[in-house]
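All protein chains but one are shown in place.
After this line comes subunit A, so read on.
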Amino acid sequence: MFFLSRQTVGRHRSLYAGSFVALAVGVFLLGLAATATAATIAYHGPASASISVTTLGGDGTAPQNVKVPLSDADVSGLQTVLSMVGTISGFITVFVIASTFAFAVASRRREYGLLRLIGATPRQIRRMVLGEAVAVALAASLTGAIAAQLATPLLLRKASYTELAPVKLEPASPWVPLAIAVGAGLLVAMLGARSAARRAGRVGPIDALREASLEPPRIGPVRVVFGLLFLAGAITMLTLIRPSSGEGAVPLAMFTPMVMVIALTLLAPLVVPLVGRVWAVPLVAWTQVSGRLARSNVLAAPRRSASLAAPILAISAIAGSMVLSLSFAADSAAATIRDAVRAPIVVTGAAPVDRAGVKAVDAGVPLQVVRVAADYAELEDAEGIDPVIASQTRDLTVRSGDLGELTGNTVAVSKEMAGFEGYRVGAEVPVVFPDRKPVKLRVVAIVKDAFGVNPSFLIPLELAREHAPQARTERSFVLPADGVAPADLVQRIPGAQLATDWEADQAEGLRKGNRLGLVMLLGPAALYSAIAIANTLLMGSLQRRHEFVTSRLLGATPAQLRRMVLWESSLVGAVALSLGAAITITVGVLVRHSMTSGVADVPITVPWGILLGIGGLCLTLAVGSALAPTAYLLRVVAGQNAIQQGQ
């Protein structure tokens, strides 16, 4: 059957161009993430930039030597982002490929019927579809891999010396990562093509004789069952986004929409017509015949409409949820910072203690320590503080223990860290300081969380000075003397800011960081989805030449057909976007609830501009890529008519 596959791929170029581009871009992104990750793994900074420690062992693990890079050589931030980019790209790829193949099969029922008629067995048809998928996937994966290899140096140059990777990264050997990307591409194509192939195998010879483009309206029970399973999974994940999940809420906000998108896509042939009917009400009321036609086209071919809606749904739900969640996360972080700072003045760097009008200066020394656990060792942020002053300038509410005992080899741990690691007052935390000295710190207190103000580990100031002599104060909290107005004092201290201004700056910094992360995470996925949206709609419209010819012969004007396509694609877009919006709102509300419990007066920042931008872009793309080929086809059709009349 490979003979046939080769021939048909050539013929159905417009159908397969879509799958090809989608897969090539997917493999390109995966390949890029893989080569860049390889570069970070291959990176060995100078020995001075890392600390070697021996893990504790126990619990069935032997102690082992690990090297923990210090923050100025730490590339794990980039690795995390790359793995997330890989995940999102992989997800969208599976998704787009599955829907493009499903689409290709749906629009070729008659051809499969004919093959069955002249003696092809269902198995041969399945193999033919899979063969086509292999042919396309092979070409696309190799193209994507080569492009990724070419783009790697550029990406590494951009990523070097950034917050995520404060070092110079060099390309590593590309063979393994690219092989992984190509393999993943082929696998994804096979997975995506498998269900399409199975559906093609079910086409009967009689379908060659009937009006073949009308698909059977029912969807298979297996699909429904899986759809419901994923839906149940997504709902379970939604219930996990609650106050107790803490930092876990953000990853959940990223993955839950994906599961939800899978569920809705599986159930789309049921859901899309349902939502479509609602949106069609105003459409039919406001337009004349074109709206009605669009409505019946969308509702009569639920599977086709579902394929068109899928990529719009995917990107709007995922991007929307992340944008909204991160904005709410920044809101709650801003509120936390606001509540955690009690001093009215914040100074960048160290503040002069002896200045008139100053009552006390809380000049903590930030440092990093390597925390050694049973089977790993991790770099942790810590701060050396004077507990007496610090408990006046910031919120250091003690949950248990006594901050007064913070002297010598002791530590106060934030509540969240204590919860994760099971630390209690009296427990010992083995750490290695930047001067490479291992010390066992005794936990004397568990204090309230204050992200952005207090790190998870607070140690006595003298201990920090002793083991990290180079560490410098980065910001100090200043208490004015009694009767001195903070507004006046701020004028007299260089680098001083009112605490409220400082808090606003911190929040702004957070949002800026989020924006960078969003661009890195969603940029490729959005680009990819844009291609996918354009792709499915283009394919969809190009397949309709026959229909357009017939309609023109029946007397429909080009304008009427264009309007029909406009309404059709808008309807599909509206259905997908409303589902995407529903997911976004649900996730956003839950994330907000989970993050703001226990914090009063959290501001609400809804990034309307970005959200509406995503929606608008999706809709524009959908409508544009449906209209462009329609206009083209109508011109071709008009040309043919003219020729026929001339004869």
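Methods note: contacts are C-beta pairs under 8 Å (C-beta built on N, C-alpha and C of every residue); 3 or more make two chains touch, one makes a residue touch a chain; residues count from 1.
As a working rule, contacts and distances are computed from a predicted model.
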Legend entry - Omitted chain, identified by the protein name its UniProt record gives, among "ABC transport system ATP-binding protein", "Acetyl-coenzyme A carboxylase carboxyl transferase subunit beta", "GGDEF-domain containing protein" or "Lactate utilization protein": "ABC transport system ATP-binding protein"
Inset, instruction - Would you mind spotting which of A:24, A:85, A:115 or A:412 touches the chain that isn't drawn? - result: A:115
Legend entry - Positions on subunit A where the hidden chain makes contact: 3-4, 7-8, 10-12, 110-111, 114-124, 204-206, 208-209
